[in-house]
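Could you have a look at this structure, given as C-alpha cells, before my questions?
Here the complex is missing one protein chain, while the rest keep their positions.
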Amino acid sequence: MSALGWVLPALPMAAGGLLALGGRRADRPAPAVAVAVAAVTTALAVAAAVLRPSVRAPMLAGLPVGMAVDGLSAVLVVTVAAVALAVLVFAAGEMPPSGRFFGLMLVFAAAMLVTVTATDLLLLLMAWEVMGAMSYALIGFWWHESARVRAADTAFLTTRTGDLGLYLAAGAAFAGAGTLSLDGLEGAAGAWPHVVAVGLLAAALGKSAQLPFSFWLSRAMAGPSPVSALLHSATMVAAGAYLLLRTQPLLAATGWAAPVAAWTGAVTALLLGAVALAQTDLKQLLAASTSAQLGFMVLAAGTGAVAGGTAHLVAHAAVKSLLFLVAGAWLAALGTKDLNGLHGAARRYPFVGAMFTAGALSLAGMPPLALWVTKDTVLAAALRTSWPLYAVGLAAAVLAAVYAAKAMLIVWLPATGDAPARSVSPLEKVPLPPLALAAAGLGLVGVFWTPWHRLVGGPSEPPPELRGLAASAVLVLMTFSWAVRRYVRGSLRPAVMTGPRWASSAAADWLHLERAVSAVLVRPVLALAAALARFDDRVVDGAVRAVAATTLRAVSPAARRVEAGLDGAVHAVSAAGLRTAAFSVRRAEDPLASVVRGVGAAARRLGRLARRPQTGQVHIYYFQAVVLLFALAVVLVLLR
Amino acid sequence: MDVVAFWVLAAGAVAGGIAVFAVDSMARATFALLVSFLCVGAELLLVDLPYLGLLVVLMMIMEMLVMAVFMVMYMMNPAGLMPMAMVHNRRGAAAVSAAVFAALAAGVFLTPWPPRRGAPAGDTTFALGEAVMGPKMAVMMLVGVAILATMISSVVLATRRGRYDRYGDRLDARRPADPGRGAP
Amino acid sequence: MLNLVIFLPLAASLLLLALPRLGARAAGVLWIATTALDLLLVLGLWATHDGGMDHQTRLRWIPSVNASYHVGVDGLSLPLLALTALLFLVCAVYSPGRGRGFAALFLFLQSVCLGLFSALDLLLFFVFFDLSIVGMYFVIAGWGHGDRLRSALKFFLYTFLGSLALLLGFIGLYLGAEPHTFDIVELTAEPPLADSPGAAALVLLAVGIGLAVKTPTVPVHTWLPPAHTDAPAAGSAILAGILLKMGVYGMLRIAMPMLPDAWRRYAGVILVIGLVSAVYGALVALAQENVKRMIAYTSVSHMGYIVLGLGAAGMAGNAAAHRLAVSGGITQMVSHGLLTGALFLLAGVFHDRAGTYDMGRYGGIARGAPVFAALTAIAAFGSFGLPGLSGFIAEFQIFTGTIGADGAATAVAGALALPGVLLTAALFLRMLHRTMLGGPGPDTGGITDLRAAETTAIVPLLALSLLIGVAPRFLLDVIEPASAAIVSLVSR
Amino acid sequence: MTLQAFLLTASALFAVGLYGALSQQSIVMVMMGLELMVNAIVLAGAAFWYHVTPDAADGQVLVLVAITVMALEMAMGFAVVTASFRAGEVDMTEGAEDLKG
Partner (left out) sequence: MMRENPADLLPELLILGSAVCGLVAGLWLPRHRQRIVAAVCAAGLAGALAATALAARGPRMTTFDSFELDTTTHAVRAVVVVSALLVLGLAGPLRGHPRESELYVLVLLASLGAVVMAAASDLLVLMTAYLLASIPGYALAGFAKDARGTEAALKYFLMGALLGIVMLTGMTMLYGAGRGTAYPVLAGGLAAAPQGVVAAGTVALLAGLLFKAGAVPAQYWVPDVTEGAPPVVAAFVTTVPKLGGLAAAFRLASEVLVHTSVGWRALVAVLAAATMTLGNLAAFGQDNVRRLLAYSTISQAGYLLVPVAVAGRSDLAEPALLFYLAAYAVTQLGAFAVVIARGSDDLADYTGLARRSPWLALSLVVCLLGLIGTPPTAVFVGKLLVFGSALDGGHAWLAVVMAVNTVASVFYYLRWIVPLYRTGHAVPWTPRHAASALAVTAAVLSLVLGIAGGAVFAL
C-alpha cells in the first residue's frame, strides 16, 4: 500500500533521471522506455486513485514530509499520468530519440505527481521547484539557440519569483502552526494565515501564469511542442490552480484572499482572452488561452467551486494537450505555426484536423462539450459570489468562443501554399483520439455531479444549473457563429482585433507585461547590480585600500614632522628640500593617485621615511638619542 | 677653608672641561681634561675619600699618558702644530647641553634631597674594602672579568699581527717574524 | 582515532617532503591514498558517533595559561570533518601530477582544517585558524595565476588582521573566565563575562570581526574575489569549501555558546549583516563577467544566509525555529562546501583549457563538452537552491527558521532575504546561458570535455549533494542534536 | 660645600661633556667628552655618598665602578679607533657613514 505511494512518483522520477543523465547511450531506447514508464505510471496512478495510498517520511526536525492520494489528488494523478502518457506517445513519433528530452519529460511529470500528492508545504515546494527547473530545461531544450535559452530563463525566473511565496508561506506556516501540513493552514495563530495566503497566492499566480505573471507562458512556447502540450495542460500551469483549489479553505478563511484570487482569475480570463484573440501564431494563441482558461480555475478556487474548478482543470488538460499536440504535429509537418501559414492545414490532414476541431469547439465552450459544462459550474459559483464577477467571467467565455472560432476557422480555410512536406506519423496520431474523446466527453461530470463532488471534496456546491448552461450555450453559439461569419466574410487577416490601436498592440504584445517587468524590475536590478559591483570594487574594497593608505599617510607626515624637526636642528633644511617634501606630500595626498599606487608603494615610502633617521652618521645618532632621552626624561618628570 | 677649596676646585674642574673643547690642539685638550680630573680627584679628598681621590688622580695621569702616546702614534696634528676646529652642529650641541644643564641645575635646587643618614666611618677606605669584600663582592668579581674581556677585545681590535703572523700557522717558528723590533 | 585523523595528512606531508626524489605521479598516488584513508577514518568516526562529544583528547600544552591540546568531535564538527576529508580527497583526485610540493601543502592544509574543526581549545583553534591562512597563502602565491602575489598578499593581510582581532577576543574570553582558561568546553559550560556586558560586547566585536572577515560577510569580503580568481582550482575549492566555513563554525562553536548574552543583545545586528551579505553578495555576483569572481560573490551570499540564520537564532522567541535555523546553517556549510567546491573545480576547467574566466569569451560549450556542461548545470542548480540538491534543504531550513524565529522582525528579514535566492538563480542561469548554451564564443573551441580525473573528482560531490537533497536524515540526525545544544546554550 | 654645590658642579661637567660628545668630530675628542661625563658621575656619586648615605659604602663602590667604566670604555675606544684608523684611515665620525638606510 505505502509502496504504491512511493513508487508512483519515484518510478518516472528515477527512470527520467537515468535517461536524462545517461548521455548518448540512453538516446536510442529513450522513447520506448519513456512510453513504457509512462504507461506503467498511468496504471499506478489509477491504482493509487483507487487504493488511496498515504506515506510519510521524516525530513527536517519535526517537519516530516508525506504524500497521500485523496479525491482531488486521485483525479489529478490520473490526469497527469494520462496526459503525460499521451504526450510521450506523441513525442515518440515527433521528436528525435533523445534521452535528455524523454528523461526530463518524465521527471517533469513525476514532479507534478509529487506536487499533487504532497501533504505538506515542504514536499510540495520541492516538487514545485523541480517542476520549474524541468520546465526550464525543456523550454530551453534547443539550447544552442540563444533566444530559446533566454525564453527558458524568463520562464523559470518568473515562476521562481512566484515560488518565493511558497518559501514565505512555509516559514509563516511553521511560525504560526509549527507544522507545514497543508491541512489546517487556516488554523495557524495570529496574522500568520494571512502571510501564508500571500505566499500561496504569489506562488500559484506565478505558476499558473495569471496576471501579472502571464508573459512567461508566451516565452515558454520556445520549447518543443510536446513540452508545450504537457506544460500547458496537466503539469506546471495546472499546479498553481491545483494549489489554490487545495488550499481553498485557507483562502476563504482569510477573508480577502478568496476575492483576490477570484478577481485575478476573472480578469486574467478576460484580458488574456483578448490577448489570445490578437495573436498571429497558433501556439501563442493557445498559450494565451491557457492563461485565460486557468483564470477560470483560479476564479473557481476563489469562489469555493473546488469541484467545478477541478473538473475544468481536467477537461482543460485534455483539450489543451490535444490542441498543442496537433499544433506540434502541424509545426513539424508544415514547418510553421504562424496562423497565415496554417491555412488549410485541417484540409490537408483531415484526421488531425478533425481532432483539432473537437478540441477547439470544446475550448470555445460549445455545448455539449466538456468545457461548456465545467466552465459553467465555475461561472455559477461566481454568480453566487457576486454578479460583476460573473459578468467578467461570462465576457471571458465569450472571448474564448471567438478565439477558438478563429483558430478553428483558419485551419479549415482553403490552403494557399504548396503541398505538405511531411506526413503525420501514426505515433503522433495515436494519442489524439483519446484526448479528443476526453475533451468532448468530460462534460459528463455535469451529469454525474454528486459523485464527482463527493470524489473531489470541497465546500458544498450545487450541480451546474440548467439556466446558466443554457444561457452560456446560447451566448457562445451566437458569438461563435458571429465570429465564423465575420472571419469567413471579412478580410482574412488572422489577427482580427477590433478596438483602438493601443489596445490591439497591447493585446498582441501580451499586454506589454514583459516589457513592463523588464523596465520596472529586471533592468533596474541589473543596473543596481552593476552599480553595486562598481561600488564594491571602488568603495568597499576601495575603503579598505583607502584605510590602509590613509593610515600610512596619516603616519607619514607625523613621521616626517618628527624627522624634519630633528633634521632641522641638525642641518639647516634647504629650501629646495622643503619644496620637494611639500610636493611629495601633496602628491601623497592626492587620493586617487595614492590608491592607485597602492598600499605597497605607500608602505615603501613610509619605510624610507622611517629610515631617514638612520643617516649612518654617529653624531646624528647621538644627537637624536640624546634629544629623545632628554625629552622623555622631562616629560616623565613633569607629568607625574 | 674647605668651602673655598671646594669652589676653587669646582671652578677648575669645569673650566678644565670647557677648555677641552675650547683649545685648538688635541694635546692641550688632553691636559685640560687632566686638569679637570685632578680637580675632581681633589674634591673627593674634601669629602673624606682619600683613596678614591688618589685613584682618580693616578688613573687619569696614566690614562693621559696613554692618550698622549696614542696621539703621537696615530693622530694628525698631535702637538697642535696646526690649529684645529673639528666640530659639527655646534649650535645644536650647545643648545642641548645648555638645556640639559638647565634642567639638571633646576633639579638640583628644586629637589628636596633626602637628609643625611649616619656618618662616615672612621676609615672610609677600610669601609670601601669591607664593602668590596662583602655585599659588593659581585661587583668586583665582575669588574675583573670585564677587565679580562676588555684586554682580549682591545687586543683583537687593535693589533694587526697575531701569534700566527709571528710564529706561523702551526706556531712552530722558533723566532717571531716581526717587521720591526718588538712592535706588536 | 581523531588524532590519527588530524595528523595522518601531516605525516604524509612530511613524508613527501622527506622523499625528494619522488616523482609527481608517485606523489599523487600517495596523496590520494592518504586522503582516502583519512576519509575512511572520518567515516569510522561518523559510524561510532553517539551524539555527544566523542573522541576527546586533552593534553597539557601551555599550562601557565591553561591552554591544552584538546580535541573532540560532536554533531557540529563531524559533518565538517567529513566534508573536509572528502573535499581534500576530491582535490587530490582532481589535481594529478601537480607535484610533490603541491601535494604536501594540501596535506598540510588538510591537517590544519581537520584540526580546526575538532579543536576544543581556543588557542588550538586559533593556531589552526592562522595556519590555514598561511597554507592558503602559499597555495595562491605558489600555484595561482594572474595577479596571484597581490591577491595572495591581500588575502593574507586581510584575514591575518581578522585573526589578530580574533586572538584579542580570545584573550578577552580567557581573561574573562574565572579561573582563566582557553578551554572551549569549560568556557561553554560557564560563559565568561556574564556580569560585564560592556566587556562581553567588546569581546564579541573582536571575535566577530575576526570571524566575519573569514566568513566573509559584507563589508569585509573584498579579499575573497581576487583570492578566488587567482587561486588554482583546487585551492579555490578548498578556500570556498572549507576555509570559509571556519568563520561560521567559529560563531557556532565560540561566539554563540560563550557570549550568549551579547549574542542575543546584538542578534539584530548580526541578522542585518547576514541579510545584507546575502542580498548584496547575490546582486554583485549578478554583475560579474568573470566566472570565478561570480562564484566567489555567491559564496558571500550563501554565507550570508548562515549568518542570517544564526542571528535569528539569537532573537527571543520560538526555540524550534531557532533550532531549524541553526540546523539549516550547518547544513548550508556542508552543502556550500560540496556545491561550491564542485563549481570551483569546474570553473578551473575554463582556465585550464582556454586560459580565461571571462564569460564573454565562451558560449555553446555544451556541444563540445556535454559532461562539463551537465555537471556545471547541476552544480549551478544546486547552488541556487533547487530542491533535490543539498542547497535547498539548507536554505529552506534557514528561511523557515528565520521567518518563524521571532515575530514580525525576523519574518520581514527572512522575507527580504528571499529575493537573494531568485537573484542567485538569475545569475547562475546567466552564467549557464553565456558559457554553456547558445552559440559558440571565441574561446569555446579550446574547451575539451572533462578528463576522467576531473569527472571522478566532481561527480561524488554532486552525488552527495543529491543524496542530502533527497534524503537528508543521515546528516540531520547528526546535526540536529548539536544545533539544539547550541540553541539552548544561546538562550541561557 | 652643600650637596647642591657638588651636584651643580657635576651638572656643569656633565653638560660640558655632553656638548663635547655631541659636537666633536674627532672620535678621540668625543671620548674626552664622555670622560668628562664620567667625571661628573664620580663627583656626584661621591657627593651623594657623603651627603646622603655615608654609613654605607655603596657610593664609594659606585665611584669605583665609574672609574672602571671610564678606563675600560677608553681602552676599548682606543682599540676601536686604532682598528678604524687602520681599516679606513678614519678617525672622524663623519668618515664612518657607509652603513645607513
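When the chains are written out, they are named A, B, C and D in that same order, and each has its own residue count from 1.
Basically, a contact is a pair of C-beta atoms (placed from the backbone, for glycine too) under 8 Å apart; a residue touches a chain by one contact, two chains touch by 3 or more.
Values in this document were obtained by computation on a predicted structure and should not be read as measured data.
Considering the intact complex, the chain excluded from display touches A, B, C, D. If you put the hidden chain back, the residue from B:A22, B:V69, B:A102 or B:L142 that touches it is B:L142. In the full complex, chain C contacts the hidden chain through residues 17, 20, 60-65, 123, 126-128, 130-131, 133-134, 137-138, 141-142, 149, 153, 156-157, 160-161, 164-165, 167-168, 171-172, 174-175.
By the touch criterion stated above, the residues of chain D touching the omitted chain are 14, 21, 27, 30-31, 34, 37-38, 40-41, 44-45, 48, 52-53, 56, 58-59, 61-62, 65-66, 68-69, 72-73, 76-77, 79-81, 83-84, 86-88, 90, 93, 96-101. In the full complex, chain B touches the hidden chain at residues 107, 110-114, 117, 134-139, 142-143, 145-146, 148-150, 152-157, 160, 162-165, 169-171.
Note that only the chains that are shown with their structure count from here on.
In this assembly, the C-alpha centroid of chain A lies 31 Å from the C-alpha centroid of chain C. Separation between the centroids of chain A and chain B, computed from CA atoms only, is 97 Å. Averaging Cα coordinates per chain places chain B and chain D 7 Å apart. Counting partners per residue, chain B has 88-89, 92-93, 96, 100 as the residues that reach two or more other chains.
Those residues of chain C in touch with two or more other chains do not exist in this structure. Interchain contacts give a graph that is no line, ring or star and is not complete, per the touch definition above. Residues 611, 614-619, 622-623, 626 of chain A touch chain D in their complex. Looking at the complex, you find that chain D touches chain B at residues 1, 3-9, 11-20, 22-26, 28-29, 32-33, 35-36, 39, 42-43, 46-47, 49-58, 60-61, 63-65, 67-68, 70-72, 74-76, 78-83, 85-86, 91-92, 94.
Residues 158, 218-222, 280, 283-288, 318, 320-321, 323-324, 327, 364, 366-367, 370-371, 374, 381, 386-388, 392-393, 396-397, 399-405, 411, 414-415, 418-419, 421-423, 425-426, 429-430, 433, 436-439, 472-473, 476, 480 of chain C touch chain A in their complex.
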